[in-house]
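Attaching a single structure in structure tokens format; questions to follow.
Shown here: the complex without one of its protein chains, the others still in place.
Read from first to last, the chains carry the letters A, B and C; within each, the first residue is number 1.
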Amino acid sequence: MSDLLRRLLFLPPAASQHARDVDSLHFFVVITTMLAGLAIFGTALAFMIRYRRRGEDDRTPEIQPRHWHEALFIGVPLAFFLVWFAIGYPQFVESTRAPPGAMDVFVMGKQWMWKFAYPGGPSSLDELRVPAGRPVRLLITSRDVIHSFFVPDLRLKQDALPGRYTETWFQADAPGRHQIFCAEYCGLSHSGMLAELVVMKPEEFDAWIALQRRGLARAQDAAAVPGDLLAAGSSLVEQGRNVAAVQGCLKCHSIDGSRHIGPTWRDLYRRRERLSTGAVVTADEAYLTRSMMDPAAEIVDGYQNVMPTYQGKLTPPEVAAVVEFIKSLKTPAVRAGPSEGPVYESTPGR
Amino acid sequence: MSPLPAGDPPVYAARNYLNTPATGLRSWLTTLDHKRIGVMFLVATLVAFALGGVFALLIRIELLTPGPTIMDAMTYNRIFTLHGVVMIFLFMIPAIPSGFGNFLLPIMLGARDVAFPRLNLLSFYLYLAGAAIALWGMIHGGADTGWTFYTPYSTTTTTKVVPILLGAFVVGFSSILTGLNFIVTTHTLRAPGITWSKLPLFVWSIYATSVIQILATPVLGMTLLLVAIEHAFGWGIFDPARGGDPVLFQHFFWFYSHPAVYIMILPAMAVMSEVVCAFSRKNIFGYKAVAYSSLGIAFVGFFTWGHHLFTSGQSPYDAGVFGVLTMFVGIFTAIKIFNWVATLYRGSISFKTPFLYFLGFLFFLFFGGMTGVALATVSLDVHWQDTYFVVAHFHFIMVGSTIMAFLAALHYWWPKLTGRLYSERWGLVGAVLIISGFVFTFLPQFLLGNEGMPRRYFAYPARYQALNVASSAGASVLAIGFSVVLVYLLVALRHGPVAGSNPWGSRGYEWETSSPPPLENFEVVPAFERGPHEYHDLPAAAPGAGEGRHA
Amino acid sequence: MHSAVAHHFESLEKQAEAQRLGMWLFLATEILLFTALFAAYGVYRFLYTAAFSEASRGLETWLGGVNTLILVTSSFTVAMGLDAATRGRTRRTAGLLGLSILLGAVFLALKAFEYHHHFAHGELPGRYYTGPIAGSGGALFFTLYFLITGLHAIHVLIGMTVLAVVAVRCWRGAYDAEYHVPVELAGLYWHLVDLIWIFVFPLVYLI
Partner (left out) sequence: MTAHAGDAAVPAPPHSHRGRYLAVWIALLLLTGLTWGLSRSHVPGFAGVAIALGIAIVKGTLVALFFMHLWDRPGPSRLVLLSSLVFVALLIGLTLLDVSTRSPLALPPDADTAPEALRRTILEEEAAGRRSPPERLPRATP
């Protein structure tokens, strides 16, 4: 029955007990509303048929309500509204207070990605992994503007406020994957600020988090700076790809040539770009570095000034790695004919 | 249409406000006559409505496909912002109070004008000035903040948010002056015989609206100014990086903007109380209940703003207080709905165009209102907040009801405004198209919200496409409906049959004067002995709903 | 009928009643305009109690006190001016209103002196704040201080202008014992400016 109602109302599957409780209230509200609607519009329809105008000299009596009419008009809906509230408000209060012993996960929204940090230090981007059947408390903050952490399947939403923490909690039933949205408008790629909630079997989660902690420890041993994104042992290009992924560069810059929020990185190196000022620059190492440090200074024509500065966020080796990565994305100039004469640098149109 | 009853053929008032004292543009722009100012407001708000409607269509076209369809994300963000700003500040808030209210309120009170005619004209020019400033901002890049201007996004965006804020600020003053004028007029300029218990229900509701306009608008004005200062100078009032509290902005914003919903809906209720009596030819069931519930909405409407902040980090205690108070606002609306339906009992119901819009209004008000109360049951709001469910809810309650009332008012008072009748047949076509188009546009959005689609999304996961396409299809029906109405009304302006002073057989005071009314509203200062909603003592030869004759 | 009655009013008395009510409604909007600032002040004072009291202690309390006395006195002279007008002694009214304007000017001069003092000490709003108080509280206090007192000073200026117009018309004999509503309305506005300062003074200087 409740599954049928859920499908009729297009509600997504409920992934926690809280979600099912909220759905029950939802069904109760919808059913009472529909019954009230039927009663009111049925009455109105009956009146309209029975008392339609039959002639231009129709006369009508004066009818005044009695006090009990108005008392009924007030009392009945108020009773229903208060019952709804009496069910809904405790549900809300419950959803704000995590049970003791819940696992803490720090959630940070920033334009336009979600970052999750687990106990002991591991972190992940745009993917929240939690164990099934255990309570998880989310401590949510933002680094720039207000975002809102929203998991429809959990009927859960909490704004992320810059500079302070809000909290909420949930306990997912079973392993599975659930969509995470940003629900508070936060600018250009608001609708691209998606993430995924991965619910794992508890033992798998324990293994995963242990592995993460070990990996973190190894990286910390290896790297000169703790928390450095440059994992030792990989090639510079590979490191650049990691940095670009973790820092969110790839949220705006595609590597397959498609136009996105920022210019694509494919064939960007040594490309001649027209700036919004009309000047033309060659995208060499110097320009690429400048663009990371002071993005607003030289904006490619046709793009918005939305990129944050990475001054202080990237170490010099990381910058070099990203530049190397961009350089690696240069395709050889492909020509249809035989390879004759001087080879020109490809300048694909924007 | 029933044949014209025996009696004199309708006449077009030879000397009326449209041609006295002059007809030139200059005489309109410098007029102090409340009727002309009302008409100018109507025209200006209709232009704004058309602009906002174009933005709405662009949004719906863009959302036909999950990815980019006809524009990029930046353009989309600007367009939904402008859609909100134009529709709310330039159309829905002023349309009925400043347009119809200006035209009708003094006539319904038997007054010759509003208390302060110069302020009234100033109010119109402030509206134009505010609109011009906002329009300047729109042309020079617009803003991409959403009409809610939430900080700190609005204070850091590089788009032209300051002119839009200032435009809204100036329009706010227009709203204040109009409200001030209406309250003073109602208190001091009632004709002999019009006691408080014989005020038309339209006046009661507009009076309640004015109270909100006066008390809430200054807070919004200050808040918008603070955001502009913050954006321009970085004074840190709402800036979390400087110790400010962005949630405080939300408190201030909704302290105005929640009552602003009632600024839009109360005038709609005002219109409908008149229409339901006139077309069921019946006294209103429970005059006092309907009149006082308007004041109740105006008052309690101020106590509920925090229900917009349930997921914002607001304290749960505040959430509880605001949630339970919201339930009480629902009651006043329920009282009105029950009393309107009860008014139909033993009436003589005539299904003219305004009455059709009344039915649409009842539908949107009921479901919009009930979803509103459902949203205030806090735990459900957590799921629905900032999804398409909220979008559908407020389009039902604010837009659906207000548009229904606006169109009902336009048809019901069209003969009074212009002296002519529109075509009932085309009126029926337009009403059916608009009501069904509206339902088909926003019903899918309720379901989208249930499914979890957040609002203000430029791109969306593919599973939401079917419902989005359905919604866009509904919007196209809506657009056709509005075009139909526009065309036949323009035709009626020139070629409609002459209406006569009272084509509907209404007992409202405004129908006692000729159509269009003379400059001084009534040839002699009227003295009313009956109420404006009394039909039991209709004279034997009732002025029927006549088709009229071509002039 | 008196020449000042507009065509849509039945009598001078009715018109005066309408004008008074209109003025009161306008004053209500003014009160609500300041309320947003007072609410922000309340919230931030609650959040940054220590910084706000420290910043408040750093103000020249005696200047605020003197300014309160000045505004209260100017309100008194305006009230006396209205009293003179009701008895038809409009020249005397003009003089008393002139005195009030003078007091308003002294108020503004003292305020300007105070502002100058703040500028010199880097006590500026928001990101311009370079004063001694650590944390965000000090900057926020001065943001609100300048917003509240600045908006109030603008109202004093507007009030002075309105009083000046009315005073000149009084001097020229535009009003008499029967018709002097403009004097009353200008007075109401001036009293409101005083009333708001009565609350600004303890909020900003004393607590």
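Here is the rule we go by: a contact is a pair of C-beta atoms (placed from the backbone, for glycine too) under 8 Å apart; a residue touches a chain by one contact, two chains touch by 3 or more.
Everything numeric in this text was worked out from a predicted model, so none of it was measured.
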Touch partners, limited to displayed chains, of the chain removed from view: A, B, C
Contact with the hidden chain (one of B:Leu51, B:Val162, B:Leu248 or B:Met327): B:Leu248
Option touching the unshown chain, where A:Arg20, A:Arg164, A:Arg290 or A:Lys330 are the choices: A:Arg164
In chain B, positions touching the absent partner: 156, 187-188, 211, 215-216, 219, 234, 239-245, 247-248, 251-252, 255, 302-303, 306, 309, 313-318, 321-322
Touching residues on chain A - with respect to the absent chain: 104, 106, 108, 117, 119-121, 123, 139, 141, 143-144, 161-167, 308
Residues from chain C at the interface with the omitted partner, ascending: 12-14, 16-17, 20-21, 24-25, 27-28, 31-32, 35-36, 38-39, 42-43, 46-51, 61, 65, 68-69, 72-73, 75-76, 78-80, 83, 86-87, 127, 135-137, 177-181, 184, 187-188, 191-192, 194-195, 198-199, 201-203, 205-207
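Here is the rule we use: only the chains that are shown with their structure count from here on.
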Pairwise touch network: line, ring, star, complete, or other: line
Chain whose Cα centroid lies nearest the overall Cα centroid: B
Chain B and chain C: spacing of chain centres that average the CA atoms, whole Å: 36
CA centroid of chain A to CA centroid of chain C, Å: 49
For chain A, residues that touch 2 or more chains besides their own: none
Sequence positions of chain C contacting 2 or more other chains: none
In the complex with chain B, residue positions of chain C that touch it: 6-9, 14, 17-18, 21-22, 25-26, 28-30, 32-37, 39-40, 43-44, 47-48, 125-127, 135-137, 139-140, 143-144, 147
Residues of chain B that touch chain A when the two form their complex: 2, 5, 73-74, 77, 144-146, 150, 152-153, 156-158, 240-241, 246-247, 280-283, 285-286, 289, 310-313, 316, 319-320, 323-324, 327-328, 330-331, 334-335, 337-339, 341-342, 344-351, 359, 362-363, 366-367, 370-371, 373-374, 376-383, 385-387, 447-448, 450-452, 454-461, 467, 534-536, 538, 540, 542, 544-545
Of chain B, residues touching chain C in the complex: 111-113, 115-117, 119, 176, 179-181, 183-185, 187-189, 214-219, 221-223, 226, 229-230, 233-237, 239, 242-245, 248, 251-252
